[in-house]
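Left out: one protein chain. Kept in place: all the others.
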Amino acid sequence: MAIKIKIPGMIKGLGITFGTMVRTLTKGSHTVQYPHVKEAPTPRARGVIALHEENCTSCMLCARECPDWCIYIEGHKYKAPPRRPGGKPRKKNALDRFDIDYSLCMYCGICVDVCPFEALFWTPEYEYSELKISNLLHDKNQLGKWMETVPEFEDYEKGSEAKKAQVPE
Amino acid sequence: MTLILAEMAYWQETSIRLLVGLAAVLLPAGTLVYLFLFKMMSFMQSRLGPMEAGPYGSMQLLAEVGKFLQKEDIIPRSADRLIFKLAPFVVLISTFLLVLVIPAGPDLWFIDVDTGIFLALAVSSISVIGILMAGWASASKYSLMGALRATGQLIAYELPLVLAVVGVVIQAGTLNVQNIVMAQATGEIFGYGGIGNPFIFTQFVGFAIFLIAVQAELTQPPFDMPVAESELVTGYLTEYSGLRFLMFFIGEFATAGIFSALAATLFLGGWYVPGLDPTDGLFNVIGPAVLFAKMLLVAFLIFWFRFTYPRFREDQLQKLAWKVLIPLSLINIVITGVLKVVF
Partner (left out) sequence: MNKATDTQQLAYIAGQAADARVNLEIETEGMTLNIGPQHPATHGTLRIIVKLDGEQVIAAEPMMGYMHRGYEKLTEVRTYPQVTALINRIDWLGSFANEVPFIQAAENLMEVEAPPRAQWIRTALFEMSRIANVVLFLGDMGVQLGAVTPVFFAFRDREFILNQIEAVTGGRFHPNFNRIGGLKDDLPKGWIEETRGVLGRIQNFCDEIETLVAGNEIFQARTRGIGIIPADVGLAYGLSGANIRSSGVDWDIRRDGGIGLVHNELDWKVWTHPDGDSYARFWVRLQEVRESCIMIEQILDGIPAGPVMAKVPRIIKVPAGESYVETENPLGVMGYYIVSQGDLTPFRVKIRSASFNNVSITPWLLKGVYVPDVVSILASLYFILGDIDR
């Protein structure tokens, strides 16, 4: 003979908070103590943008498409030596200045998408806060240094027809 | 205490009592704030709480006190300055007066009067005046309304508090708190005297009502409409900042601790641990620790309810007090009286 006793919801609620307390005490909390322990974000996380300077031809597409106009590019044309002896000197673009102002950047990724020469890459680095806001303007060298933190592209799920891109060395 | 200090001069005795009294109020407050407000609430919410200040965040309260001390002392221009400044002290006075009647051992008491419980319940109402003073002196429509609501709530829940204790008094046969502890220590349950007779077994209804009434007296969730009314209308505490707010805050936790200690004394047996002779001198040493542990147990219950439940609306609160708790406690008194005469 089963007598169903209806436990009032208030008592069951007490059970949940008590259970959570016991779980936190025995298995640890869901939080990490940030400066001492750092959780790694996913590889695709949009932390900061890195520049691979060799690929950049200063086509200005990223600076034009940026919604915040936070990319500043200056370049000059120069004549490179011909590929074969006896040929014409080639006109090439050299990059003088490539700055991204991270105080304006909204981390949308349009510049990375739109670059036709695969010169911009996302990295999950996020610890670059500065005391002076002008230090948030990362110049060419700093953007090049971020390339070291760019992770390899991940494999895709089964059923995908996308080709995995490569991060240049 | 009287035995140990028999040779001391009066002023030495008084200053020791003063220090011990201060410690008896501030130590529970600090422990409760750290253990329950910082740590237990965090564990119930799957997080760790303060961990940086001191080992496992134990110095966080000191850090907070330091923060409050260095704040600017702001008093509204049209406020009644004297009453504004006095209000936190009035609330704290009731806490200090309450701690006087709780014994921590067979010889460790501040005062030993034959109407101990009556005195305790009477002085616990002084805090209501303090809250009214705070709301009135803030010179703001909303503070006054919040204070009036708080006063209504506190007065409504005074009665269940008192009536719940009456059952204990009937069962013990005395108003003297030390004798109530002795009655629990030397009592027997149906002839078995091993663990004494803590009144919680027979007065469980009274214990429940006492806890609910204490929760309401402290304006803690689920009865915190006066203070959380600050979502909508500013409560009586709004104009208080810095050190004055800290006094209210510490006062609230000290009162929680003292009421828990009172509940432990009345219902759980106070400083007595079953198995030893109640008049043993050993209890003068371990009594305070036992009482502290029992206080933590009762306070755990109070804070557990605080962190789990949403809050009542004002009219639901009043309905609960007048239509449910008071009749229940009256029935409890009647049954206790009848059973006391029969058995």
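Chains: A and B, in written order; residue numbering restarts at 1 for each.
Assume a residue touches a chain if its C-beta (ideal position, glycine included) is under 8 Å from a C-beta of that chain, and two chains touch if they have at least 3 such contacts.
Please read these numbers as outputs of a predicted model, since none were measured by experiment.
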In the full complex, which of B:41, B:93, B:159 or B:208 touches the chain missing from this view? B:41
For chain B, the residues touching the chain missing from this view: 41, 44-47, 141, 144-145, 221-222, 224-225, 228-229, 231-233, 307-316
Under the stated touch rule, tell me which residues of chain A contact the chain that is not displayed. 8-10, 12-13, 15-17, 20, 30, 41-46, 65, 67, 106-110, 113-114, 122, 154-162
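By our rule, only the chains that are shown with their structure count from here on.
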Just the number, please: Cα centre separation of chain A and chain B in whole Å. 54
Which of the residues in chain B come into contact with chain A in the complex? 40, 42-48, 51, 304-305, 307-309
Partner chain B, residues of chain A touching it in the complex: 10, 13-14, 16-18, 20-21, 23-25, 29-31, 33
